[in-house]
Structures are given as structure tokens and as C-alpha cells.
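Apart from one protein chain that is not included, each protein chain of the complex appears where it belongs.
Moving on, here comes subunit A:
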Amino acid sequence: MVISICVGTTCHLLGSSSLVEAINELPEKYLNNVSIKYSTCFDVCHGQMKPPIAKIDDKLYDDLSPDKIKKIIIAMVGDN
């Protein structure tokens, strides 16, 4: 799966760099299944969604924390 992490101003200020670190801490069996990309602002942070925001396989997730994104990935890879 492809994870695009927003590194726009607001997402960055609200912690998007810690998301990348968190993902990289995952055990290899998960990491082998994901490719990480950076993205500029998804233009959804002006009130619709709460930064930091990431897109996982075309779906946007907001208000992410290191724990939250790890759980999402584990759940998704686990399903496969």
C-alpha cells in the first residue's frame, strides 16, 4: 500500500515528521508492504479535516498520531 504523508505547513507543525519515524519503527513484515511518499498540502486542512493528514491508498486519514498510524497500518496489512 502507498502512504502519502502530508508535509505541508500545518501538518508539519502538528507533527507529520513523527509519523514517518513511527512507520519506520514497525516490524519488517509490515514495512515490506508499504511504500512511503511525501506530499504537499492536500488542501483539506482549512477546516474540513484536522492535521496531520495522510493518504493511505486514496483514502485520507486525519488527526493522526504515531500510535494511530501504526494501528491503521497493522490493521490493514493484517487483513491482507
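As a working rule, a contact is a pair of C-beta atoms (placed from the backbone, for glycine too) under 8 Å apart; a residue touches a chain by one contact, two chains touch by 3 or more; residues count from 1.
Here, contacts and distances are computed from a predicted model.
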(Q) Can you work out the missing subunit's protein name as recorded in UniProt? Choose among "Cytochrome (Ubi)quinol oxidase subunit III", "NADH-quinone oxidoreductase subunit K", "Stage II sporulation protein E" or "PepSY domain-containing protein". (A) "Stage II sporulation protein E"
**Q.** Touch list for subunit A against the chain that is not drawn
**A.** 7-10, 12-14, 16-17, 20, 36-41, 43, 45-47, 51
